[in-house]
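Selected chains only, in their assembly positions.
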Amino acid sequence: MRILVINPNTTASMTEKIGAAARRVAGSGTEIVAVNPVSGPASIEGYYDEAMSLAGLLGLIRSTPDVDAIVIACFDDTGLDAARCLTDKPVVGIGEAAYHFASLLANNFTVITTLARSVPALEHNLVRYGLAARCARVRASNIPVLDLEDPESDACERIGEEVLKAIEEDRAEAIVLGCAGMTELSETLSQRYGLPVLDGVVCAVTLCESLVRVGGRTSRLGGYAPPRFDKRAVA
Amino acid sequence: MRILVINPNTTASMTEKIGAAARRVAGSGTEIVAVNPVSGPASIEGYYDEAMSLAGLLGLIRSTPDVDAIVIACFDDTGLDAARCLTDKPVVGIGEAAYHFASLLANNFTVITTLARSVPALEHNLVRYGLAARCARVRASNIPVLDLEDPESDACERIGEEVLKAIEEDRAEAIVLGCAGMTELSETLSQRYGLPVLDGVVCAVTLCESLVRVGGRTSRLGGYAPPRFDKRAVA
């Protein structure tokens, strides 16, 4: 099985980290193809970055047809619906994957993301997926995405503070880490605070494997009908 | 006052029709600048077309700074959130404008759009705006967007059939026309069927004028904070 894991931003160090996490969790017969667009935003922080990464993201899907499933490795699930129009293979966003898994392990969860500007986009996704009812709160740690790439940063401590607040103030039973750049922190935080801490990258990769194994295919009816590429304006 | 009206698809005849409708309704001191991107989808029918029109749409906003408000003249409100990150001027989508106006004139409304593939995107917008509670149903007329540009088509009759069903089956008190290409039909249908029939283009233009007059500005806090264009990946 071959899974295309797309980091929709252009920061190669993040793509490497995501690819490594994906390979660690993938089954022995699964090949991970981790890529990022060559141009576009260096990180995706809010609606504008999201929009500007779409052409690159969708181009990578169109130019890599020979895969069994696709992971969109940005926590705001950038371009998820558009990507599903391009293929009947399963397409899974790391945000939705983490939300679905957290919903199976706990009555509710708190999301801890990077900047405040990203919060509304995540809240809208949760409403659209139906899982807002399961989310206690979306918290911003005020750590820019690319600071997570800096080994000197105190990201783990600052996220840990938010985990404690989530347990006490939100009565959260689980935590979802709201950025692909946090993929390495989940085990540490889970052990330190004694509750499930979910990273979307590994959730999405194994979910893709599951979907492929059950023969799941993206619906071609309704909203994900293939685009009509040949339409022309009436002269 | 100067309002930038962007048709995010590349069909110039539709931009002209939209611009004409906007000028008819605009106040005497309002200048309408109606534009469309030079490249991108010829019509926007579903998630993929939406995504592929964003770079053109946002480029037009960045290259036209000297305006007082912006209308996004595609009924799925393509790129609305991203556009709001680029400016503190009011930005109004024709879909949301029509939903808000219909909510002020009737207890509920039915939307009549073009193809079935567009229905989920509109339903998601309605949920995100909060106005799903006011929408009785989103109906597809099965008329492709560009057929609306064809004066020989029977679009008005087919949309009329859906209006009748909306009144009888959905108990709709008002109709929202779900495509910028239907802008010329609203008055005819309203008189024929005796209920408010709203076209988003004129709603959005006058709403922009209102927002400008009350000094309304897009919030710079939270989700619409200006993008950080200068961020760079950690080496």
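Here the chain labels run A and B in written order, and each chain numbers its own residues starting at 1.
Basically, a contact is a pair of C-beta atoms (placed from the backbone, for glycine too) under 8 Å apart; a residue touches a chain by one contact, two chains touch by 3 or more.
On a predicted model such as this, the values are computed, not experimentally measured, just so you know.
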One sequence, 2 chains in place: how many copies belong to the entire complex? 6
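Methods note: only the chains that are shown with their structure count from here on.
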If you average the CA atoms of chain A and of chain B, how far apart do the two points sit, in angstrom? 29
Under the definition above, what is the set of chain B residues touching chain A in their complex? 10-14, 41-43, 45-52, 54-55, 58, 79, 81-82, 84-86, 116-121, 124, 127-128, 144, 146-147, 149-150, 222-225, 227-228, 231-234
